[in-house]
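Everything on this sheet refers to the single structure shown next.
What follows is part of the complex, with its chains left where they were.
Read from first to last, the chains carry the letters A and B; within each, the first residue is number 1.
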Amino acid sequence: MPRSVLQTSAADRRVHRHRVRVLYGDTDRAQVVHHARYLDYLEGGRLEYLRAHGLDYRDFEERTKVGMPVVEAHLKYRSPARFDDLLDVETWVAVCSRAKIVFESRILRGDDVLVEASITVACVDVIAERIVSVPEEVKRACLA
Amino acid sequence: MPRSVLQTSAADRRVHRHRVRVLYGDTDRAQVVHHARYLDYLEGGRLEYLRAHGLDYRDFEERTKVGMPVVEAHLKYRSPARFDDLLDVETWVAVCSRAKIVFESRILRGDDVLVEASITVACVDVIAERIVSVPEEVKRACLA
């Protein structure tokens, strides 16, 4: 099995926990959740992490015209989730620098870790279509 | 079984045929294509219908700032598609008026009709966010 994709531990970080119910349409014919769907669960986890730390991302994006596209995604699938499972998406910030934010996550069913993920986002001026420094209000939410 | 959702017949219309391969991720744990995915196949069919009749939809939307949102969708699922099937999406225009366009479609695997669909789109000024008349260049593509 490949090494962990996580550089930091949930135990050392301010972890946000977000609950997701697996829909029928999230599964594939192998009767487990399709590997692409976890990216949606993780996206919900990051959104709620930011909200819980004072950043309403929709308002931020509309007000500043700065977006936060995913520039790298690394997922390790340890065990499959199934239809109707209630999953916990744990999300924390591993890195928050001028250039990028690295969110790390674990997706669990009860105590079982099903997926580990590292998602790197950058900040982009959506009008000029160029990378910008991570704004202060985003840093505050990530480091709070 | 419910009546057909089609008001017109493929035999009487200029039908465009678009081929789609079913991906693993399109299926669900019932081992058939999930019912929501057919809307994506149909969307591809409408796009290629318009292109084949002289309308490059991306160029149209960017140039005119007019979009064509779906305002009604009616699908009848007769028989399931499966992973790796090669499907034919037949698309034709049933109605093209000042207010709306009704596309009708059949999704087939060989000679078997798996899905029938009627998709109604309106035209919207995406800046002002209000309904507008169907532009002449769209009508030409639909009636050509």
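As a convention for this text, contacts are C-beta pairs under 8 Å (C-beta built on N, C-alpha and C of every residue); 3 or more make two chains touch, one makes a residue touch a chain.
Remember, predicted model here, so these are calculated numbers, not experimental data.
Visitor: Enter the number of copies in the whole complex; the displayed portion holds 2.
Guide: 4
Here, only the chains that are shown with their structure count from here on.
Visitor: How many angstrom lie between the CA centroids of subunit A and subunit B, rounded to a whole number?
Guide: Chain centroid spacing, subunit A to subunit B, equals 34 Å.
Visitor: Applying the document's contact rule, which stretches of subunit A touch subunit B when the two form their complex?
Guide: 24-25, 27-32, 34, 36, 83
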